[in-house]
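These notes concern the structure reproduced below.
Missing here is one protein chain; the remaining ones are kept as they sit in the complex.
Coming up: chain A.
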Amino acid sequence: MALSRILRSSTNLSATSLIANQLTRICRSFASTSSTSSSAASSDYYDVIVVGGGLVGNAMACNFGLNSNFQEKKLLLLEAGGTRSLGAPSKLYSNRVSAVSPSSKRLFQKLGIWDRLEAYRVKSVRQLQVMDSCSQSAIHFERQSFQSEVAWIIENDAIIGALFDKLASDCSKNVTVKSKARLKSCSLPADTSELAQVVLEDGSVFETKLIIGADGAKSKVREAMEIGYTGWEYGQKAIVATLQVSGGADNEVAWQRFTPFGPVAILPLSANLSSLVWTTSPDKCDQLLALNEDEFVDQLNEALWSEETQDSFVNKALFTVDSMLSTVLPATSVVQLPPTITGLQSDSRAAFPLGFGHAHTYVKPRAALIGDAAHRVHPLAGQGVNLGWGDVQELIEVLQKVVRSGGDLGSMTSLAEYDSRRQMRNVPTMVAIDWLNRLYGTNFAPVVMARSLGLYGVNRFGALKNLIMDRASA
């Protein structure tokens, strides 16, 4: 009796589920006919989807939105957090800043956000001074030409905010920004016969011709691309903070002192404030973060000024070489002394781990990587985000050629061009940065000697120095 009832109820169940199935099928077919009748204007298709609304992803969306070639194309920018706006300057500086290179400045001018940023606050850097804690060798970069700035220090939040504002004001026609959009998965086809698909955690699905992964070092887009990736952690952490300094007249010099634990960089923010990027071992990092403000400042001054690790033999050798060379080549620049740190602007200390990462290819059919998703470097040269902005410019150039010749935005033939051009530019820089970090990660005397003489040599020979400077700021 009971059994038969169960049976009956189960048959009832299957009948209802059958009806439900039928209903959903009808609904679906209805929906599909209605979507085909509304043609390509259906809301879930975008020509390009940028994943990640950070420094690089926003620049990509903005560049796309302002370019006349893409006025009939639609772009969707997915940002996991919220959008920000650039308001009045806050009293406190953010502890995350970027050293914007001259070519990145040109990009900002093209995007029409440079004046806005300058009105907010931008600190120009006229000189760059690199020192070795193990010897007296130092190098000094300064522009000889009329353009006197080496770089500009700008807070990351300000750049992101200015880009969001620009997107809202001038790009709303063809760029849609979706905030709080967390990527769940994306599926990429083997070739351009199908569209790529993006699924968000809230269940919404978008189709596109091209997914641009600007979602940082742990990129989900890169994961979905299933490409080779070489990466490692440096076993180093970087402490960032906003510092009060005294000493330099206008505070227009960016300082970097290499210590065996890692480089300490002091980047000017204003006449009496600087931003700190202190690379050190994880243990030392934890200790430093646990200290109170005064103790932390003492430790930092020691790291900047300490003579403990100086190698006297190397110094003697340097002195000899210098006195010999000075008879032929007069000294060109005077070594300046780093500023003295007097305190912190509130307690703005924070730390993050450092690593290296390199995607073996930046492209797949219907997908491309830009910024940290494609390459992650040590912050010691301030190059990371500038490489990303370089990616943006190259990718835009390739895509506008595609549009002008009627191609498919996700076509491999064109994307491969982006890939090879950017790899050619990025990989040597990445390798150089990695080697610099290794070269200065030791106090082994022969290495100290070699690097000191090398740094000295580069400093004395203008042509070589200019070459390096042009490369770093290009």
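Here is the rule we go by: contacts are C-beta pairs under 8 Å (C-beta built on N, C-alpha and C of every residue); 3 or more make two chains touch, one makes a residue touch a chain; residues count from 1.
The rule is simple: contacts and distances are computed from a predicted model.
From the names "Ubiquinone biosynthesis O-methyltransferase, mitochondrial", "Large ribosomal subunit protein mL46", "COP9 signalosome complex subunit 3" or "Vacuolar protein-sorting-associated protein 25", which one matches the UniProt record for the unseen chain?
"Ubiquinone biosynthesis O-methyltransferase, mitochondrial"
Touching the left-out chain: which of A:97, A:186, A:403 or A:430?
A:403
In the full complex, which of A:69, A:244 or A:340 touches the chain missing from this view?
A:69
Who touches the missing chain here, A:172, A:306, A:320 or A:420?
A:420
One chain is left out of this view; which of A:192, A:219, A:345 or A:429 touches it in the full complex?
Among A:192, A:219, A:345 or A:429, only A:192 touches the chain that is not shown.
May I ask you to list the residues on chain A that touch the chain which is not drawn?
Output for chain A: 39-40, 45, 47, 68-69, 71-72, 190-195, 365, 400-401, 403-408, 411-414, 416-417, 420.
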